[in-house]
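Every protein chain of the complex appears in place save one, which is left out.
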Amino acid sequence: MSAHAEATRLLPRPLLVTITVLLCAMVLVPLSYIVLASLNSDVGVAAGEFWPSSFGLGSYSKIWTTADLSTGIVNSLIVCGCTAVFSALLGTTTAYVLVRYRFRGRLTILRGLVGLQSIPGTLMLLPVFVLFSSAGNYLGLTVVGTRWGLFVAYLTFALPFSTWVMVTYLRGLPRELEEAARTEGASTLVILRRIIFPLSLPAIVVAAIFAFLLGWNDVLFASVLTRPETQTAAVALQIFGSSQEGGAVPVYSQMMAAALVCAAPVVILYLIFQRYLVGGLTAGGVK
Amino acid sequence: MTTLLRAPQKAAPKEPRRRGATERQRPLWLLTPGGLLMVVVILIPLVLALWISLIDLDQYTLRRWVEAPFIGLANYAESLDSGLLHSVWISVSFAVLATAATVPIGIAAAVVTQNAYRGRGVVRAVFLIPYVLPSFVVASVWRTMLQPDGIVNRILGTDGTLWLNGPKSYWTLVLVEIWAAWPFIYLMALAGLQSVDHEVHEASAVDGAGWWPKLTRVILPYLRGPVLLACLLATLNHINNFTLPFVLFGAPAPDDVNVMPMLVYVTSFQSLRFGLSAAMAVVSLILVLIPLFVYLRAVRLDVHDEGVRR
C-alpha cells in the first residue's frame, strides 16, 4: 500500500504541506470572519468589527423564524438533488452518443452546447417566465410555482455543462470493454448501465455536484418561479440580505449564520460523495 | 441554432451507410430528451428574447407586450451608443484575468488533495466552501472587510484606501471573484486527475523522474481537456456574474466596474427598458461568442481523438 502511495505521490511532502496550508488559509480567513460575524451583533458587523464586542448564538435560533429557512432547505435539496441526478444521467448518455458515434452535426452540437452556456440569465428570465406561465394559461399545466417547473429549468441549464464534462471524460475511456460487451450482444442501454456508468463515476459525481450547485446558488429564476411553499434556500437566504427601507441595520449576523447553515448540507453531501472522486480507472471499474 | 439541434434527427434516417460494426445502429434517439429540453427551455425563450430586442418594450408597453411597437434595430443602435462596449470590455478583461489567476490555484489544490492522507476529506470540503456560499453573502462579507476603515485596510496599513470605488475597484472585483470561483477549476482538475491511469504513475516512478518533470510532462497533459473546458466555462461565468458586482458596488455602479450584467440589469430593472436591455444582452452575447468559437477551434477541444476512429 505504501509503495502504491509512494508511486502516485505527485508532490514532495514539504511543498504539499505548504500549498495545502496556504490554500486553507486563503479560504479560512474570510470564513472565520463570517463565523465571527454570525456571533456578533448586527450593529457590530455594520461598524466593521472583526472581533465581536459581544458574543451570542442568538442568530442561529432566530434565523428559522426570520425566513422560512427549513422549507427552503428541503425544497432546495429535493429540486437540486433531482437536477443533479438527472442531469448527470442525461449528460452521460448524451455525451456517450456524441463521443462514440459519428454523425452530421456532431461538432455543431458540441460547440452549440458551449454557446448555450454564454447566454446571460437576465436575457432568459422574462421569456422563460412567459413560456412557463403560458403553459398554465393554454395547456392547463401549472408550472410556475411548482418544484417541477424549477427542476425542468435547472435540468436544462445544467445539461450543456454536464454533457461537456462527460464528453471530456468519456473520450479518455478505452473502448475495449464496450466492444467486448457488444459482440456478446449487449444493447446500448445495457452497455451504458453496466460499463459506462460505473467506469465514469468520478466524472458523473463532478457533473452532479455542479448541477446541484447551479440550482443551489440560483436566485434569479427561483425568485420568480416559486411560491412561498416551494421557495428554495437561496431565495430564503435573500431575505436576510434585505435592508429594511427606512434605515435599520440589516440582520447581518443572521445573514452570516443562515449562510453557514445553508452551506452545511452541501458540504456534508460532498463529504459523503467525495469518496467516489478517487481512483479513476483502475480503482473504479475495470478491476 | 435551431438547425444545429435538429441535425441529429435529420441524420438518423440516412442510417444505412456502411460503417464499422459498432456504428451499425447509432442510438441517436438517446439525444432526444436532452434536445427536447434545450429546444423548449432555451431555444424558444431565446427566440422570444430576440423578438423582445426588436420591439420598444418598456414600462409603458409591458402590459400589452404583444402589441409593443416593432422598431427594428433601433434598440441595437442605441445600445452601441450607451457605453455598452466599454462595459463589455471591462467584463471580458476582468473575466479573463480572473480565469488566468484561478487556473494555477485550482490545479495546485487538486494536486495536493490527490493522494490520500488523514484529514484529506476535510481539506477537500474546505476547498469547496467558497463555491457553496451564496454570492451575495460572499460579496457582503468582502464589502464589509474592504470598507475604508475596514479590516483589510487595518491589516495592510493602507488606511482610508478606497477599494469599492475608483480605479482600485476593478482589482477588488477581480480578487473577490478569484476567491469565490477557484473551486470550480479545482473540481474540474480533480476530475481530470482521476482519469490518470495507475500504470502511468508506476511507469514514471520506475523511470525515477523528479516530481516536477513527472507533474508537467506526465500528469498535467491528462488535465488538458477538463481544464481547458473549465477555463472556458469559468470565463463565461465571470462575464455573466451579476450578483457579485451588484452587492459589492451597488447600482448605479462606479464607471470602473460598470460590467455588462450591471448595465443590462440597470437598463432592465431600474430604467425598465426591457427591449433595450435585451438588445444589449444580445450584442454582448455575440461579442462573447466570436472569441469563444475562435478559442474552440484553436484548442481543438471538441475534436475527438481516440474516441471514434480505431
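First chain written, first letter: the chains are A and B, and each begins at residue 1.
The rule we apply is simple: a residue touches a chain if its C-beta (ideal position, glycine included) is under 8 Å from a C-beta of that chain, and two chains touch if they have at least 3 such contacts.
One rule holds for everything that comes next: contacts and distances are computed from a predicted model.
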Undepicted complex member, UniProt protein name, chosen from "ABC transporter substrate-binding protein", "MbnP family protein", "SufD family Fe-S cluster assembly protein" or "Transcriptional regulator": "ABC transporter substrate-binding protein"
Among shown chains, those touching the left-out chain: A, B
Touch criterion as defined above, residue of A:V43, A:L57, A:L189 or A:I268 at the omitted chain: A:V43
Identified contact with the non-displayed chain, of A:L107, A:V130, A:A181 or A:V267: A:V130
Hidden partner chain, touching residue among B:L36, B:A77, B:A116 or B:A251: B:A251
Touching residues (missing chain, whole complex) on subunit B: 58-60, 62-63, 65, 146-150, 160, 162, 164-167, 250-255, 266, 269-272, 274
Interface with the undisplayed chain - residues on subunit A: 41-44, 46-48, 62, 65-67, 78-79, 81-82, 85-86, 125-126, 129-130, 133-134, 136-137, 142, 144-148, 151, 198, 223-224, 227-230, 235, 238-251, 254
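Here is the rule we use: only the chains that are shown with their structure count from here on.
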Touch list for subunit A against partner subunit B, complex: 5-12, 16, 19-20, 23-24, 26-28, 30-31, 33-34, 37, 45-46, 48, 50, 90-91, 93-94, 96-105, 107-112, 114-124, 126-128, 130-131, 152-153, 155-157, 159-161, 163-165, 167-172, 175, 178-179, 182, 188, 202-203, 206, 209-210, 213, 216-217, 219-220, 234, 237-238, 241, 252, 255-256, 259, 262-263, 266-267, 270-271, 274, 277-284
Subunit A contact footprint on subunit B (complex, rising order): 1, 4-5, 7-8, 10-12, 19, 21-23, 25-28, 30-31, 33-34, 37-38, 40-42, 44-46, 48-49, 52, 105, 108-109, 111-116, 121, 123-137, 140-142, 144-145, 147, 149-151, 179, 184, 187-188, 190-199, 201-202, 205, 211, 214-215, 219, 222, 225-226, 229, 232-233, 236, 239-240, 242-243, 247, 260-261, 264-265, 268, 274, 277-278, 281-282, 284-285, 288-289, 292-293, 296, 301-308, 310
